[in-house]
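The complex appears here without one of its protein chains, the remainder shown in place.
Chain IDs A and B follow the sequence of writing; residue 1 opens each chain.
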Amino acid sequence: MRKALAGFAAISLVAGTVWFAVPRSAGAQGGGTIEVEVKYNGAPQVETIKVNKDTEQCGKEAKIEKVAVGANKGLANAVASVAGAKGAATAKKVSIDQKGCAFHPTVVAMTPGAIDILNSDGILHNLHTYSTANPSVNKAQPKFKKTMTEKFEKPEFIKVTCDVHSWMLGWVAVMPHPFFGVTDANGVAKIENAPAGKQTIEVWHATLGKATKDVDVKPGATTKVTIEMVKK
Amino acid sequence: MLNWWLPENVSTFGRDIDWLFQLIYAITMITGLLVFVTMIVFLVMYRDRPGRTATYTHGNTTLEIVWTIVPALILVVLTFLSAPVWSKIKMSVPATDVVIQVTAKQFNWQVAYPGADGKFGTDDDKKFLDEMHVPMNKPIRVILKSQDVIHSFFVPSFRIKQDAVPGREIVAWFDATKPGKYEWPCAELCGFGHSGMKGWVYVHTADDYAKWAAENLKSEAPAQEEKPKS
Partner (left out) sequence: MSAHAATAHGHATHEHHEMGFLRTYVFSTDHKMIARQFLFLGLFMMLIGGALALIIRWQLAWPETPVPGLSGILSETQGILEPSTYNMAFTMHATIMVFFVVMPILAGAFGNFLIPLMIGARDMAFPTLNMLSFWTTWTAGIIMLAGFFVPGGHAAAGWTSYAPLASVVEYTGVNWGQNLWCISLFVMGIGSMMGSINYITTVINMRAPGMSMFRMPLVIWSLFITAILLLLALPVLTSGVAMLLFDRLLGTSWFRPSGGGEPLLWQHLFWYFGHPEVYILILPAMGIASEILPVFSRKPIFGYHAMAFSMVSIAFLSWIVYGHHMFVSGMNPALGMSFMVTTMVIAVPSAIKTFNWLGTLWGGRIQFTVPMLNSLAFVSMFVIGGLSGIFMASTPVDIYIQDTYFIVAHIHYVVFGGSIFGAFAAIYFWFPKMFGRMTNPALGYLHFVGSFIFFNVTFFPMHIIGVGGHMRRIYNPTQYEFLQPMQHWNVIMTIGAIGLGISQIPFIINFFWSLFGGKKAPMNPWNSTTLEWTAPSPPPHLNWGAKLPTVYRGPYEYSVPGASEDYSPQTQPDHAPAGARRH
């Protein structure tokens, strides 16, 4: 069930990335695709917690996935991006859904701008962000409010929680440029249309921190790179 | 329609509180009725009718003394009856081996049992969310903390209420007398999620509690990989 969900999230993410990468291709001439595979050698870190409220929507048990590891030691929910790249913000609006008392996707990446917060559960949630660059948000989202729109204008990795359901944990990665991707359940992220030439790929993970690797991006081709995260 | 009166009491000191409540209820009801009946009788008897003249008086010292002393005496008695109960509930904590730490946070009760080492804040703490299990007929000591704003620990059926104040550890206690599942709301406004911040307290018989503790409080195999606790 969880895998299916994560897979779905990953597919939709990748699809989304492709979708908004295409119309922009005119801007960056002769960009290439980078397929980043993020690996992690350690064990997954998952905490389970018994749920005592809104059990109809949340279920009886919740999982806090600090480190989610998929097939081939692929690390999910890491953000890969081209370090120091420049590019215009994309017009595509991203969203996080609160469904089953969890954030879907767990990690969402976006260029500065607006993000929709959806409430599919139809119960009281609240959006509580912990940020330094952007103003902190702490807003209730009652059951009858299906969509809320927030703006994050400064690049930053923002932790998102819901204080009503304290196990809910998500991240919004606000990126300074459009060359990024979030790894799927198997640890793979695609950065489409990345500027060609020598680049540094940076990977960020909420629990494991950052790692970088240099890569030579060939125009019009797919460059594969594997980055290993180490246990902190 | 007549859904009222105190909820069922299931704690030892709750009986004392209810008794005092009923005593005050009786006193105030009688006083209130006397005042209202007197007032209505006066209003009817002394209403303005042709030919009626009002009595010219500025008061009566004896009466003044009486209605100063009588309420004062009643209130003194009430004070003397309330003081020991207050002292029992808030000024002393009975010795016990069940100590539970409750850390309130917008908008949840985080419950911790100390684990094998008997200390809080160590890795073997057993943590629960919005849920507390206690044995019946045994004093339970609750260490109340708050992570953010002021919350208030309130279990209506236990007649217990104590604020959780950030920066402090406040000790409260109760002794439940009947097994069951009791609602545990937060009673102090703590933000937009205040309404709905609640948990459940499960009171078990001694045997059931032992069973529950064996399943949930026992430390698992010590070889277990040390999880990084946040």
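Basically, contacts are C-beta pairs under 8 Å (C-beta built on N, C-alpha and C of every residue); 3 or more make two chains touch, one makes a residue touch a chain.
As the structure is a prediction and not an experimental result, all values here were calculated from the model.
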| item | value |
| --- | --- |
| Missing-chain contacts mapped onto chain B | 1, 3-7, 13, 16-17, 20-21, 24-25, 27-28, 31-32, 35-36, 38-39, 42-43, 46-49, 52-60, 63-64, 67-68, 71-72, 75-76, 78-79, 81-83, 85-87, 89-91, 106, 148-150, 152, 154, 156-157, 159-163, 165-168, 170, 183, 185, 187-196, 198 |
| Missing-partner contacts on chain A, residue numbers | 124, 136-140, 142-145 |
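Heads up, the rule we're going with is that only the chains that are shown with their structure count from here on.
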| item | value |
| --- | --- |
| Cα-centroid distance, chain A relative to chain B, in whole angstrom | 45 |
| Complex contact set, residues of chain A against chain B | 43, 45, 47, 49-53, 66, 124, 126, 140, 163-167 |
| Residue ranges of chain B touching chain A (in the complex, touch as defined) | 105-108, 110, 127-131, 191-193, 196, 198-200, 225, 227-228 |
